[in-house]
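Here's the structure, in structure tokens; my notes come after.
Below, a portion of the complex is reproduced, with chain positions unchanged.
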Amino acid sequence: MLVNCVVYQNGKKLADIPVEEISEYVTRQDCFVWVALAEQEPAELDKMAEEFGLHPLAVEDARKGHQRPKIEEYDESLFVVLQMVEAPKEGLDGSLRLGEVAIFVGDNYILSVRHHTQKGFVDVRARTEREPELLRNGSAYVLYALMDNVVDRYFPIIDALESELEQIEEQIFVRNAARSNIKALYTLKRQLMTLKHAVDPLMDATGKLYGGRVPHLCAGMQEYFRDVYDHLHRIHASIEAIREMLATAIQVNLGMISLNETEVTKKLAGWAAMIAVPTMLAGIYGMNFKYMPELDWAYGYPLSVAVMIGIDVWLYFRFRKAHWL
Amino acid sequence: MLVNCVVYQNGKKLADIPVEEISEYVTRQDCFVWVALAEQEPAELDKMAEEFGLHPLAVEDARKGHQRPKIEEYDESLFVVLQMVEAPKEGLDGSLRLGEVAIFVGDNYILSVRHHTQKGFVDVRARTEREPELLRNGSAYVLYALMDNVVDRYFPIIDALESELEQIEEQIFVRNAARSNIKALYTLKRQLMTLKHAVDPLMDATGKLYGGRVPHLCAGMQEYFRDVYDHLHRIHASIEAIREMLATAIQVNLGMISLNETEVTKKLAGWAAMIAVPTMLAGIYGMNFKYMPELDWAYGYPLSVAVMIGIDVWLYFRFRKAHWL
């Protein structure tokens, strides 16, 4: 589905054009064409490949989807794949949803193709059109704006994961919460891995856009791509921090489970003792010996019961003191 | 066993030739010979070594088999070893089967020798012959096609492992499944390691075919080998993701086992209490004291039994509320 197809000149929008006219503008020195596709159909992408002269391997990747995030150079053009991570509306219980956007960038064009993602890049287009002095930098600036936008969408996700971890941490030393904690920790781990596999390869790839041998296209924009890299690095550091705390939390939770087991055993032992001792005494006075003087005492029965209760009260306070009960 | 021996010129099949004529074609500028052996016999391989002038160390590796995946340069030629990972037909219960293919590539020839693998490369030959404009690139393109084919066969395996992990994850928080989970996790780990040891060394080796100092043979084909590398990297990332989730799953499963232990202990304690208390009471009324007024009451017996039942009912609901029963 074609979302937009616009020509820009000197940082200003020139016109919305039909797809057929792309080839006219794409050869002009001072223009560039910015096309946005969503959930592309094969025919559309083929058309684009022809208009812009895209490399068949890149086109095949964009068509198939399910790529890992990457930035590849094909001669003078770049092929960028980004993953968009979206939290389901109903909160963080389930797994994160993954969208994908493939971007083809040449000197005079930029083509974005997005999959499985609801939120598009209308905001990005609006914002960049408001800043003509920056948009004058051409397609590389649009690439920066798109990447910056995708990366900014990771921040609320990482914040949600962090607050999820904090919630679990509060529960971790609470008794009887082990089962739900363990589930929550595992779910969090899964979500974290999803985010990590969207962020880490992209960070590595972005690092090549500002230091060392930079692709021709990004030459004047290095400080901008370093900014994107810096954001990705910050997310990466947060992911690693959560990951390490998560590993520790899982171990600590295991310790709490064992500890609870011990406490259950102690409690069990305490009550068992308080039942077993009277039972033993009752057993003794249930013996059928002929000569058992206590049996004939007038107050034998209440006395024996009193002894039983006395022992139990004493046991109860001893166990209490030892924190078994 | 000789499978095929074909000469190509300018991307088109020229003729099937007998082995003896190889040396005639292999020296022509614009031809290349593509030979496929399967489960080679020593004599065959010696013959080939002579025809193509293969290096004795490479020939010895191909003969012995059980190599790790690698790409080695011998002067102007390449020696490539790939591992083929095949799932047994009866599902993923057992271990994965490993096949192997050794490929010798020179400017004018390509020789593949496969071992312990049922599925050959007939498809590859058919597909490449349908694309003469690409096949014109010569033996390096055939190498690409073979590697691409082998790598594509890893995808269904990794998908199977991923869905296996998902199945275990669903079972992991189910009670009483710990034993089968633990077995399944261990088997999955083994399978994952098999795949990892096929993929990782190949990825490293393939990385040298497109960046930095590229072997002479692969010079014009770098984008194609980068594509293979990219696929391997994607599989590698999936393997690492499964591996990390697997480690977490094993730990979580350990936690679930301990948790179940605690729950069994609690259940046990609950029922024990409900038996022990009446036993104690019965013991008390079984004492042989002379003066035990309750014993003479007309309704002493039913009353005592009622008290027992009453206490048990009360205990039952208390334990229920505390989630011990």
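We just call them A and B in the order they show up, numbering each chain from 1.
By our rule, a residue touches a chain if its C-beta (ideal position, glycine included) is under 8 Å from a C-beta of that chain, and two chains touch if they have at least 3 such contacts.
Predicted model, so just to flag it, every value in this text is computed and none were measured.
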| item | value |
| --- | --- |
| Assembly size in copies, with 2 chains present | 5 |
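The working rule: only the chains that are shown with their structure count from here on.
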| item | value |
| --- | --- |
| Cα-centroid distance, chain A relative to chain B, in whole angstrom | 25 |
| Contact set on chain B toward chain A in their complex | 169, 172-173, 223-224, 226-227, 230, 233-234, 237, 241, 244-245, 248-249, 251-252, 254-256, 258-259, 261-262, 265-266, 269, 272-273, 276-277, 279-280, 283-284, 286-292, 323 |
| Residues of chain A touching chain B in the complex | 55, 57, 61, 67-68, 70, 72, 74, 176, 178-179, 182-183, 185-186, 189-190, 193, 197, 201, 250-251, 253-254, 257-258, 260-261, 264-265, 267-268, 271-272, 275-276, 278-279, 282-283, 285-288, 292, 294-301, 304-305, 308 |
